[in-house]
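Take this structure, written in structure tokens, and hold onto it; I'll ask about it next.
Removed: one protein chain of the complex. Kept in place: all other protein chains.
Order of writing sets the labels: A, B and C. Residues in every chain begin at 1.
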Amino acid sequence: MKRKICVVVTSRASYARVKSVLREVANHPGLELQLVVSASALLDRFGNAIQVIENDGFHPVARVYIIIEGENPTTMAKSTGLAIVELATVFENIKPDIVLTVADRFETMATAIAASYMNIPLAHIQGGEKSGSIDESVRHAVTKLAHLHFAATEESRERIIRMGENPAHVFLTGCPSLDILCGTDLSLESDILKKYGGVGPLLDFSKPYIVIMQHPVTTEYLSGRAQVKETLQAVYELDYQTAWLWPNVDAGSDEVSKGIRAFRENKNPSQIHFFKNFPPESYARLINNALCLAGNSSSGIREASFLGVPVVNIGTRQYGRERAENVIDVGYDANEIKKAIRKQIEHGKYPQSNLYGDGKAGKRIVAFLADSKINIQKKLAY
Amino acid sequence: MKRKICVVVTSRASYARVKSVLREVANHPGLELQLVVSASALLDRFGNAIQVIENDGFHPVARVYIIIEGENPTTMAKSTGLAIVELATVFENIKPDIVLTVADRFETMATAIAASYMNIPLAHIQGGEKSGSIDESVRHAVTKLAHLHFAATEESRERIIRMGENPAHVFLTGCPSLDILCGTDLSLESDILKKYGGVGPLLDFSKPYIVIMQHPVTTEYLSGRAQVKETLQAVYELDYQTAWLWPNVDAGSDEVSKGIRAFRENKNPSQIHFFKNFPPESYARLINNALCLAGNSSSGIREASFLGVPVVNIGTRQYGRERAENVIDVGYDANEIKKAIRKQIEHGKYPQSNLYGDGKAGKRIVAFLADSKINIQKKLAY
Amino acid sequence: MKRKICVVVTSRASYARVKSVLREVANHPGLELQLVVSASALLDRFGNAIQVIENDGFHPVARVYIIIEGENPTTMAKSTGLAIVELATVFENIKPDIVLTVADRFETMATAIAASYMNIPLAHIQGGEKSGSIDESVRHAVTKLAHLHFAATEESRERIIRMGENPAHVFLTGCPSLDILCGTDLSLESDILKKYGGVGPLLDFSKPYIVIMQHPVTTEYLSGRAQVKETLQAVYELDYQTAWLWPNVDAGSDEVSKGIRAFRENKNPSQIHFFKNFPPESYARLINNALCLAGNSSSGIREASFLGVPVVNIGTRQYGRERAENVIDVGYDANEIKKAIRKQIEHGKYPQSNLYGDGKAGKRIVAFLADSKINIQKKLAY
Partner (left out) sequence: MKRKICVVVTSRASYARVKSVLREVANHPGLELQLVVSASALLDRFGNAIQVIENDGFHPVARVYIIIEGENPTTMAKSTGLAIVELATVFENIKPDIVLTVADRFETMATAIAASYMNIPLAHIQGGEKSGSIDESVRHAVTKLAHLHFAATEESRERIIRMGENPAHVFLTGCPSLDILCGTDLSLESDILKKYGGVGPLLDFSKPYIVIMQHPVTTEYLSGRAQVKETLQAVYELDYQTAWLWPNVDAGSDEVSKGIRAFRENKNPSQIHFFKNFPPESYARLINNALCLAGNSSSGIREASFLGVPVVNIGTRQYGRERAENVIDVGYDANEIKKAIRKQIEHGKYPQSNLYGDGKAGKRIVAFLADSKINIQKKLAY
């Protein structure tokens, strides 16, 4: 009997993070992949990641709509609850042997809780890292529910153990989000606009450009619009070609979106094109060839460090997360942001960092998934 | 403006644990109590605790049915999800300043998640303790979501801090479940049968009796029936008058109930009376005057230590929880259980232990609820 | 491509009603059966019909827990809502061509609404009949949502058409619940007690017995306990051997159950055995060999008319439903009930009535399911 590994993919970002793991599970003779696609990965407004997933040859066993509209703290909580209700039914019907979840989003929490109460061993990628936002609390709470921990960095591994997890089940694997950066041609796709549409003036990607990706910070809800305005102003004044990526579906993303829309209406910026979604590899190509990546995405800390892309990290969302030397931190201030982006453009590419892994995390994770003995009853180590 | 303190009471047990806190909040000039009653506290099958609550003079701002029937791991997960969906709506409409939750049940988790995503500071009672069952994981996960921690014991306090919580927000208050044991007349109610009904032969409580309370262990789901059979057999053979309390609504409680029902049908035991629910004080009187309390309820570790009641703790559910000297641990084995109960009856009462508090936890907790400054953004301490 | 026919079975009763249809769909070369099992059909407390279903060789494509505990009007509404949420996800993933639903329960309504909004043609069995309880409103509302109507009686067919349905899609098929009564040996199973357990004193089914089945009337919520007490009293005084079947999970069933339990505790009746569930054929055997069937189940009107079993119908639940001559109607009054049962016992068996069909409904229904052209846009006929 193959071990059934269920992975719940809920957004473009979570897909990028686990794609190499999905591939390895699917190819492993002792494992069966049960892919569930849910949340914003099903929504056109957030880029319809399901199409990318299916184009990559994965066949979901279930699709589950769980986002309750509102993009505020209340609906974020409710979406978590609805996801638990529905994922429990899915798990009941597909009976996974292990559920694998990634990072720290509300869908991660929902997956973790459904699996935990159903006595299904839970494996967790990216535990032990630090950040701001509610993600910080959720990530560590998921650690307390998980049976297998796949840490991206040595420090993360140590933190997971300090929190009381059994060291025998905390593995330093590196982050699988880097795996797709290895062995892939990361030169820019010439037809990126044709393939991924978006709105706004056409850009010439053969010429220099920067990339922006700024999410709401849920614990600073209602500040999102003011925060993004600073970034918009900075980018507008810098007047570089800019590929701007739409935010996640979180409390406050509606505010961020409104800020962006209002700016577009007022300023009609001639150099900024807005994208909703990319396949993981295309996103990697996009940032790999950018002069600079700015915003507050964890990809600026993680993938960009491996690629050596200069990054300007804005605000508190990545607070405390380990950084390579490619990152400059700034506050929510147009001038600061502008200066830092200029500085990073002048600096140019950084050397590759292996802080978050060496591109082989997927293989290591899947080996542990295939072989680990798991006791469903967890015990605090102290 | 008064600080609004929302407490979600979900069962007879959770009510007993926080009753003193509810009273203190209601009486505090700077606080307003928002009592939500939900889950098995609304269900007749589990003793209709809502009536006790209202008889005590508390007026719920909302009642929320969230138990999805099945009493198995799947419905336990689903009930958690449904509780989050609904509690979020309640919180949206009553806008608490702090949400207070207790212990480690699925409703605790639901409350914690709804509050967390809604940026409402979360206060948690009974964090840092150890046990078996899924409760063990859930308790520590709730700690990672909570902003204020009210630990019952010094060891618990230390564990919470070791898990990375800010020591400035981890308070040693003792457990409020002991508060109702102080200053209450704990002699037996003579009319206990008349008041609380139940099924089975009438007992004469002026004569010696024992008390049994055995819950399912969710991580040992499907063993519940076999486990309770051993206890039933032991009790049957001991042939003492026995007050048996119905189990919680958890995965496996249906199995436990079936075990009990089958036993009643087959053996028609002449000395065992089955109860569904007691007000906290009556439960305290019941165990205070018992020869012995056996089963796996945390009240055997907690309230019974304070009362000096001899306890036989069966199986893994209280694994690792700090014990006073009043507890003998045994496995799921009728003979072991029988011998241990006999030994405890011979021993008789133990001296009072203050391991879990001194009866003044409620006052301390409420003082911290009234005065604490809380930063909604949590940060791991290391 | 086969037409995919999805049937949602939600209780022992709904299974009995559609079993012949399930069989015919499964055997039809142009159809594929998608069986979903949900609601009380999954619950041990209501007889675990899922086991009967699987023993009959049917393999559900999904199991969905949707009963929210409380058995009151609020939880009945909420269970309907939860069922819609979850059935929509199931339909999304199995993509039926037609959804078939039966009768008038809240799960029927949930199935109808999920299918309707998802543009899946809806077929309905037992439309156009009259009764009391909320079922009366729900049945006609489902008619207004359905595309194909399979009426059990000529009068029902006419009512459906009078309500504005397209006569071309209203078929007089007879009721499939009668199909299992044909070509089945309906002599009593000698091992009925061994096979179906239940609680209460053992009965000797080779000797005369009566059968009772009394459900709550949702629109008379809170009267259920008083109502059942009358029946219990009548049965107790009659002092025949009695097979009593547990009520449905509806608003008020908890009240009915409590009435039964209290009666058992007080009177310890020596002639009444309580059953939870039977396979359809065993239920047919049970009533076929009974002296009399009393209560308010529609089977007293429907199956019993075909079998010629004398029936005492109590109260308003079957108000207005067409009757054959085998039925005496009485109010909620112990004396009336007692007298009527005695009268029916004296009368003995009635001749077979074909009012509700001839035992071939399943075949007719499946032929229409296979061949009907359906326009998803409904239009009122006037």
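Operating definition for what follows: contacts are C-beta pairs under 8 Å (C-beta built on N, C-alpha and C of every residue); 3 or more make two chains touch, one makes a residue touch a chain.
The model shown is predicted, which means the values in this text are computed figures rather than measured ones.
Touching the missing chain, out of C:D44, C:E71 or C:E136, is residue C:E136. Among C:L100, C:I113, C:V330 or C:L355, only C:I113 touches the chain left out of the display. Checked against the full complex, the one of A:C182, A:V199 or A:A381 touching the unshown chain is A:V199. Among B:E24, B:D44, B:E69 or B:E86, the one in contact with the hidden chain is B:E86.
Touching the omitted chain from chain B are residues 62-65, 82, 85-86, 89-90, 92-93. The omitted chain makes contact with chain C at the following residues, 73-78, 80-89, 91-92, 106, 109-110, 113-114, 116-119, 130, 132-134, 136-138, 140-145, 159, 162-164, 218-219, 221, 251, 316, 319-320, 376-380, 382.
Looking at chain A, the residues touching the absent chain are 42-45, 65-70, 74-75, 78, 82, 199, 249, 254, 258, 261, 265.
Please note the rule applied: only the chains that are shown with their structure count from here on.
Across the structure, the highest number of inter-chain C-beta contacts is found for A-B. Of all chains displayed, B has the C-alpha centre closest to the centre of the whole protein C-alpha set.
The centroid of the Cα atoms in chain A and the matching centroid in chain B are 39 Å apart.
Separation between the centroids of chain A and chain C, computed from CA atoms only, is 50 Å.
Looking at chain C, one finds that residues 65, 82 touch two or more other chains.
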